[in-house]
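Excluded from the complex is one protein chain; the other protein chains are retained at their positions.
After this line comes chain A, so read on.
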Amino acid sequence: MDESEDVPKDFVKLKSEKLSVDEVSELVISPYCGAVSLFIGTTRNNFEGKKVIHLEYEAYTSMAESEIKKICRDVRQKWPSVKHIAVHHRLGVVPITEASVIIAVSSPHRAESLEAVMYCINTLKASVPIWKK
């Protein structure tokens, strides 16, 4: 890897296979960054008093990707020192305790990446066209 080419990148993926924390965090690692912050959303075993065995996610994929990219743009405006952003969301069936979404953000110091990750997940839940079937 050419270190001078460490251009900030957004990695957005919607996939039906199991998500990997290693894979997502490795995407954002950078020699210029001392912090990588991670959020993992996992399927809980209860929802509104009912037992849950798995959740099934569906998406309007083209718009979901463009909305997630908008979130990345917003993040870079609010926290200009953020380096790389990765958002992976799983579609289809997600059994309990498995990850439905993983968000990773890198920045030189920890405050920005921590705040950016929180912003990403909160905004994703409010605005990205993905739903539980």
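Brief remarks follow.
Here, a residue touches a chain if its C-beta (ideal position, glycine included) is under 8 Å from a C-beta of that chain, and two chains touch if they have at least 3 such contacts; residues count from 1.
Everything below uses one rule, namely that contacts and distances are computed from a predicted model.
This complex has a chain not shown, and the name its UniProt record holds, of "MICOS complex subunit MIC13", "MOC2A synthase", "WD repeat-containing protein 46" or "U3 small nucleolar RNA-associated protein 15 homolog", is "MOC2A synthase".
The chain not shown here is touched by just one of A:L38, A:A59 or A:V93, and that residue is A:A59.
For the chain left out of this panel, the touching residue among A:P8, A:G92, A:P108 or A:P129 is A:P129.
One chain is missing from the display, and on chain A it is touched by residues 41, 57-60, 62-64, 66, 89, 100-101, 121, 124-133.
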